[in-house]
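Take a look at this one; I'll ask things after.
Missing here: one protein chain of the complex. Every other protein chain is in place.
Labels for the chains are A and B, by order of writing; each one numbers its residues from 1.
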Amino acid sequence: MPNGQVGRSVPRHESAEKVTGRAEYVHNLSVAGMLHLKVFRSTVAHGRILSIDTSEAEAMPGVHAVLTGEDIRKLVAEPYYGPAFHDQPVLALDKVRYVGEPVAVVAARDPYVAAAAAELIFAEYEELPAVDDEIEAMTSDAVVHDELRPAGTFPDLKHLDGKRDTNVALDYHLKRGDPEAAFAAADHVFEHEFRTQPVMHVPLEPMVSLAVPEQGGLTIHTASQSPSFVRSEVARLLGWAENRVRVKVPYLGGGFGAKLYIKLEALVACVALILRKPVKLSLTMEEQFYTITKHASTFRIKTGVNKDGRITARHCAVYWNGGAYADIGPRVTQKSGFTAPGPYNIENVEIESYALYTNRPPAGAFRGFGIPQLVWAYESQIDVIADELGLDRVAIRRLNLLDETDPQATGTPMKDAPVKAVLERVAALMDWDGPFDTGQGSIRRGRGVAVGFKASISPTTSVANVTVAADGSCSLAMSTVDMGQGSATAHSQIVAEVLGIRAEDVRVVNPDTDVTPYDMATLGSRSTYHMGHAVRLAAEDARAKLDALAGEVGRDGWDGNSIASLFLARYGMQAGTITGSGTYMPSYAKPDPATGFSDNITPFWMVGGTGIEVEVDTETGKARITKLISVGDLGKPLNPRIVETQLSGGALMQVGLTMLEDMALDGGQVTNASFSDYKIPGFADIPVEIVNDILPTEQRDGPFGAKGVGETATFGVAPALASAIHQAVGVRVTSLPITPEKLFRLMQERTA
Amino acid sequence: MESNAMEIGRKRMAFTLNGRAVEADVPSYWNLVDLLRDFDLFGARESCGIGACGCCTVLVDGTAMSGCLTLAQTVEGKAVTTVEDQDRDGTLSVVQQAFVDEAAFQCGFCTPGFVMMVGELLKENPEPSDDEVRSYLSGNLCRCATYPEILKAVRVAASRLRG
Partner (left out) sequence: MRGVEILRPGSFAEALDLLAGGDPETRPMSGGTALILMMKTGVFQPERLVSLDGVEPDYGAITVTQDGGLHIGALATLSALGRHPEVARLTPIIHRAMPHLSNVRVRNVACVGGALAHGDPHMDLPPILAALGADVEIASAKGARSVPVEQFIRGYYETVLEPGELISGVSIPPQTGWVSGYRKCTTRAVDDWPALGIAVALSMRAGAVARARVVVSAATEKLTRVGEAEAVLLDGPLRPERIAEAAEAAAGAVETMDDALGSAGYKTQLLRVHLRRLLTDIAGGESAT
């Protein structure tokens, strides 16, 4: 019987801790005897290491030790890690593959001493030809890795091959219908190239990990989104049983994908074991830029259309700039790759999607997991097509969008994916058919819409435990990491709903792999659905055990207020514990290697729509978003207020990635790795009018009808803005970011 | 470098921390955030390291500054106030409560800095316009982009403080 815990805007459990500055972050943590590490990094993009001179650094007073890759190799014979390929050395071995790659590390009691000593390390390299661009990487003679070693960790990446002499880490292909014939028969064929730039997540809590060697094992306190993976990967590297590695994660000062899989943990683990001391590595903001980025991409999209605007064929070639180490890039390439044709019903489709190695900092997951790059291209192109054919931009989408009964390109049906409803809602909120003031003089106005969709990561597993103490109080143990998305609060609401208690009374145990059970990771908007089900199952298991206990002690039933009396009746005192456990793994059918088809590629789809109104200064190219509308299909919200902050937060972050952020690279060197020159949105960059809209839908197989929302509002921002700008000033931007100078140049070219 | 290069300028100094007279042994290269960490105060955090994000906001003699750009020794003899002072009587300050009520944070890492700066804003200007709020808080960044909720929290706090 519903008791109103789910669907209620429960304030975050950690509210008081966060506003007082007392919330626990790894950043705050120190332990007795701890040494601080500072990383010495490569200054060349691709080179063979000839020598590393650490003598001056070692001689500096206060320096405990200086270690290089060769020291790591004495502890771990094959010190390479990664979720898709075991390609990333703990410290560079033999070669360096990007500017900023860790080459050596200094340990000292005083972090300033470690930093000063790191400046006294000198390395000599034989420089090798480097490859920077993703297109160039397809054919380049410069090969980043001589040999590729697939990790074989995840079922969806089991097909990865070991390859030689190529920069292609993964290629994904899909073919449906007869695209060649359809293009030949089409009334119009459009071909475009859209590009996105490298950007960084810049969580305000820079990456930080602390490893403490303990008798027979190791505890790693780390700002990670994936404690279970850190545990298994560090154990694998060390050749240990998993239970010797304990990974603890308190709150995260932002993640956005930057803190996934394994980042600093392998290094701190190895150094702690070699030095037999606790060691902590706290990156600076600058160093984050050398650690993980978002894939730059090139998307060549070719579309055949009949004269009414119906899309008949589409060819998608997507090239992902993965940087020097694959990280999770292959999964981005595949999972996002199969949605490249967009949420459109197209009979004839071909997709090629390539994860490419280059000599840039590694690229990995970033809020949206590749989807914003794709939506940028397919939603921009459909606007071009509408303009060319003289069709309304909403009408052409309406004509082509998938229905919920239609199969997506892979063959998986669009169950509970209300793409059309999202579009109609955006259009209604914008009063699309109403009059619109397009401005005058040097200020011109425009508006645009865009709709995108995403599959969840599959197949993945979540496990949760719900513990009921003898006084009736409940704890939830799970390895979902609360990095600001409010997962601890939302999942406590599920426990409360099932057990008939208040969400505020459920304690949530932060991830600690000795205590909290396995979870694949906190990523890709998967937690609400996957962990939500696991938590529901765990709570239901606890409830069943409480039912049994009630039976044992001769009660007809129980409620949230009478739990303690059951224990008292059974054990004669306040004693005993009930533990409910839940494991959830959705079904999955892996794509056919020949066709790329699968009728069950994802447990659920997420749909996001964006509407933007913009003002452009025609003399300077400065664009200002005056209204930003985000419509999210997220099922029934577990906590509407938190969901709203996720919608506007995701959209506004994407505004930054669309208009401001751009990692500048010069010969592989990031030249703006600081907030002085890498600008993220501040208060003045935020549109004055922001509308969040939760589409009234239900994910029928989701926990209490819910599904994830962390990425939904990011999808459509860039193309909706480009569309609005096009209406305002008649120019079409095809590469991100959309800067004033770029717009000004395009306007000049147009008038010339 | 010469053997004692890091030791140059280290000194023992006294100052007032959240109303309490304290002393510390301070290396010359410490910034104010380092000094506060030495007192187990973690509400001020070094994030961007260049004074742009506001995570390290601290009051020195009642004036807000970036802890990451303030050499620790320069607070000798001065009064340092951190976010931890705001609920010293065990209850959240009006600004803090407004942040809770308006859900004006997500990951929480920037939140103490915002709370401190909003407190300063409302001292200087009890009834700020939205534009004045945006301008005053332009030196505080929130990567989760909780800006709309923060703006609401400032309005709520301002109205409660005015009574």
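Here are some notes:
Methods note: contacts are C-beta pairs under 8 Å (C-beta built on N, C-alpha and C of every residue); 3 or more make two chains touch, one makes a residue touch a chain.
All values reported here derive from a predicted model rather than from experimental measurement.
When the whole complex is considered, the residue among A:177, A:560, A:576 or A:740 that touches the unshown chain is A:740. Screening A:127, A:147, A:599 or A:619 against the full complex identifies A:619 as the residue touching the chain left out.
Even with one chain removed from view, chain B keeps its contact list with that chain: residues 1, 4-10, 27-29, 31, 49-52, 54, 57, 63-66, 69-71, 73-74, 117, 120, 135-136, 138-140.
Contact between chain A and the unshown chain involves residues 112, 115-116, 119, 619-620, 622, 660, 664, 671-672, 676-677, 679-682, 684-685, 739-741, 744-745.
In this text, only the chains that are shown with their structure count from here on.
Our note on geometry: chain A versus chain B, Cα centroid distance of 30 Å, whole angstroms.
Every residue of chain B that touches chain A in the complex is listed here, in rising order: 1, 3-6, 27, 29-30, 41-45, 47-50, 52-53, 55, 82-84, 86-87, 92, 96, 99-101, 103, 105-112, 115, 130, 133-135, 137-151.
The residues of chain A lying in touch with chain B in their complex are 9, 11-12, 14-23, 25, 27-28, 60-62, 110, 112-113, 116, 120, 201-206, 251-256, 284-286, 483-486, 641-642, 645, 648-649, 651-653, 656, 674-676, 680-684, 686, 688, 690.
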